[in-house]
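Of the protein chains in this complex, one is absent; all others appear in place.
Chains here go by letter, A and B, matching the order in which they are written, and residues are numbered from 1 within each.
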Amino acid sequence: MTRPRLSTLAIIVAALAVVPLAGLSGSLLNLMIFMMIIALAAQGWNILGGYAGLSSFGHAAFFGAGAYAMVVLQTRFGVNAWIALVIGIALGALVGAFIGFLSFRSGLKGSYFALITLAFAEVARILANSTNFTGGAAGILLKLQTGLPYLQFADRRYFLLIALGFVAIGLLVSWWLEHSRFGAYLVALRENEQAAQALGVDVFAVKMKAIAISGALTAAAGCLYAQNYLFIDANVAFGSWISIEALFAAIVGGSGTVIGPLLGAIVLLGLGELTKMVSGGIPGMDLLVFGVILVLSVAYSPNGLVMLMKSLGLRAPAKAREA
Amino acid sequence: MTRHQKSLSRRTVLKSSVALTSMLAAPGLLRAEPAPVKVGLLQPISGAFALDGDLAKIGAEFAIKEINDAGGIKALGGAKLELVIGDSRSNAEAGAQATEELQSAGVAAVLGGFASGITLTATQTAARYDLPFVVDCAVADTITDRGLKNTFRFNPNFSMATAVALKNLVKLNDDAGKPIKTVAIVHEDGLFGSGLAKIMQEKLPPLGFQIVETIAHPTPARDMTNVVLRLRALNPDLIVPSHYFNEFVLMARTLQQQRVRPKGIYAVFGGAASSYRFVNEFPEAAQGVMDCNHWGDPKSPITAKLRETVTAAGKFYAYNTPINYSLVKVFAQAVEKAGSADRAKIIEALAANEFDSGIMPYGKTKFDAKGQNSSALPLNTQVQGKDIKVIYPAEYADAKPVFPING
Partner (left out) sequence: MYSPQIVVEALLNGLMLGAIYALIALGLTLIYGVLHIVNFAHGALLTVAMFMVWLACARYGLDPYLAILFVAPAMFALGYGLQRFIIGPASHGKDNGILLVTLGLSIIIENALLAAFQSDTRTITSDYSFKVVELGPLLLSFPRVVGFGVTIATTILLWLVLHQTDIGKAIRAVAKEKLGASLVGISVPHVYAMTFAIGCACLAVAAGLLMPSFYVSPKTGAAFVLVAFTIVVLGGMGSIPGALIGGLLIGVVEAASSLFLGDSLGQIGIFLIFIVTLLVRPTGLFGARA
């Protein structure tokens, strides 16, 4: 385990906050917002997949719940954007609890858990695609209205700062996990569930809490996505792309670490842009590179970039290797 | 092998357009010539819709060359048009990202968009910069319903197209002595198909058609046999399909196999119904299929030239080429009228004037208060032999409808 200090986290967030002030071009600003959204989704994935060792292949279910709540509440019920954001996050936790309740009751883990989360996300996608309430296949649009109450800004640096604020919360949640009894339980059940149970850990309750927090964070990413792009449909909100990007970023960055998901999101998306520039018009090159990086990182750096950096001598504690 | 060369040449074109942009952006260069006007073209150059993006690019490049060869923009002292391509990579975020890139490149306007989802996010991104955006073929009505000042749509929207499709269907049926009484609708359950099915269900019965069944199927579909079996049981006079290329091909093949022979197949924005590839690969299954879709004026000599260019590039011609060709022409006229490459002035000029519609059958293009081209019109086509012919309306038709097709 690597345990960054709070001050380190503060420096990282501050550094990221300074970047937009330096006067980024619109496209870089856009990219950075997207990075933060993916980082947040990945932080959510990391709570469950990284700390608790339950790899989900269907975090789109949470992302979509947040995104749809955000847009549906605002457009159909005239709810204020900020309140919609809170409800969206809560809905993510609820969906997490629902999926968790069903699957953990049946004791699903490993491949089975991955498969069932995938199936839930797909069911959500098909339902959202065919229900009028969610705009059906046409998707739903949010109106472009700038101003603080609408959570849309003429100067998009403000939006970036808000997204960054959420990423900071994600960092704090992970930091807290590493310093709390609850976090220790999670890791214990990842390493050996039976042993944890024997020691008196209420495994079911711990997993339920983990999936609810995980769902809430990823739903927040969904809310921000909807608010930034102002349009969602079933394939965007519940599509497998986000399940995969969240998982990628967390694993490549370092699953079960505080900074991993953020680092992973920045590196992967940055690399993706770079590949696109180098590869010109060849389709699929960026994703191809993602896939290669995933396989390589599982093979050579199963603990992610965070650990790789540590073991390359930035500070090589013996602990890092056993984590 | 040829495939590789193609993508290579596309890459080179892309790179050189970027290089050009940066060269010309350098201040003080070539002071004698008026500064070129940069036009952004947002198209899916990669990803699932890459083929459409390629076709659109060919059309736009053709128009740019024509305009520049004829002396550029007269109102700006012969300023040349310069195409800057933004790759929307066939998805919505990348479309927004590419629009940002076009904005950074300093384009005077963005043309294109192609798919509705991409266009919705891209137009909104452009709206942040008051960057004029003229849509090429995305049909979702909502695109021009949001009160975005910068957004114009050249092509007919969904409601307009279906209204024309229905009108022409009635005429077709009347002319042939009303052979059609029953209709079955087969649609994919996405934006495209569901929307169309809804309108058809509402509008067809008052026109005297009985809808015997509406069948939805997912995309991608693994199998169309069940759909076709139902059609065989119902034996409708007319099948109205609305789906993408693959599913249409699957259905048409299965219809042929299961010997289901309706009196007509009438698609609206049919994925394959106006695709030369479909006609080429499955001539028998494609025979007689009708479509109501974007289509260039078949009688214009430029249409023939564009087709030649597309065929020479080893591709199958489709509507993306004539639309984007015409769109560039409309943009050039707007710049002439604005007398400036200033964005606000271009928006003003687009909103206030009438334009020649290039080779699209739109008569005089005129954008209404919402930014929709109120003269836009889809054409009815039919697969006849190895060709796709226009059968309606009469002023653009180059063939008579063959209807009913099976006796």
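Assume a residue touches a chain if its C-beta (ideal position, glycine included) is under 8 Å from a C-beta of that chain, and two chains touch if they have at least 3 such contacts.
Because the structure is predicted, anything quoted here is derived from the model rather than measured.
Participant: Of the listed residues B:P218, B:G339, B:G363 or B:G385, which contacts the missing chain in the full complex?
Facilitator: Of the listed residues, the one touching the omitted chain is B:P218.
Participant: Thinking of the whole complex, not just what is shown, which of B:V249, B:A318, B:A332 or B:L377 touches the missing chain?
Facilitator: B:V249
Participant: Specify the residue from the set A:S25, A:N80, A:S106 or A:Q145 that touches the hidden chain.
Facilitator: Checking each option in A:S25, A:N80, A:S106 or A:Q145, the one touching the absent chain turns out to be A:S106.
Participant: For chain B, enumerate the residues touching the unshown chain of the complex.
Facilitator: Within chain B, the residues that touch the unshown chain are 3, 7, 47-51, 90, 189, 215-218, 220-223, 225-227, 229-230, 232-233, 245-246, 249-250, 253-254, 256-259, 281-282.
Participant: Going by the touch rule given at the top, which residues of chain A touch the chain that is not shown?
Facilitator: On the chain A side, contact with the omitted chain comes from 53, 55, 57, 102-103, 105-106, 108, 110-112, 114-116, 118-120, 122-123, 126-127, 130, 244, 247, 251, 282-285, 287-288, 290-292, 294-296, 298-299, 302.
Note that in this section only the chains that are shown with their structure count from here on.
Participant: Would you tell me which residues of chain B are touching chain A in their complex?
Facilitator: For this pair, the touching residues of chain B are 7, 10-11, 14-15, 45-47, 50, 87, 89, 92-93, 96-97, 100-101, 103-104, 116-117, 120-121, 124-125, 127-129, 140, 142, 146, 148, 189-195, 216, 218.
Participant: In their complex, what parts of chain A are in touch with chain B?
Facilitator: Those in contact with chain B are residues 25-27, 29-31, 34, 126, 129-130, 136-139, 141, 143-144, 154, 156, 229-231, 233, 236, 276, 280-284.
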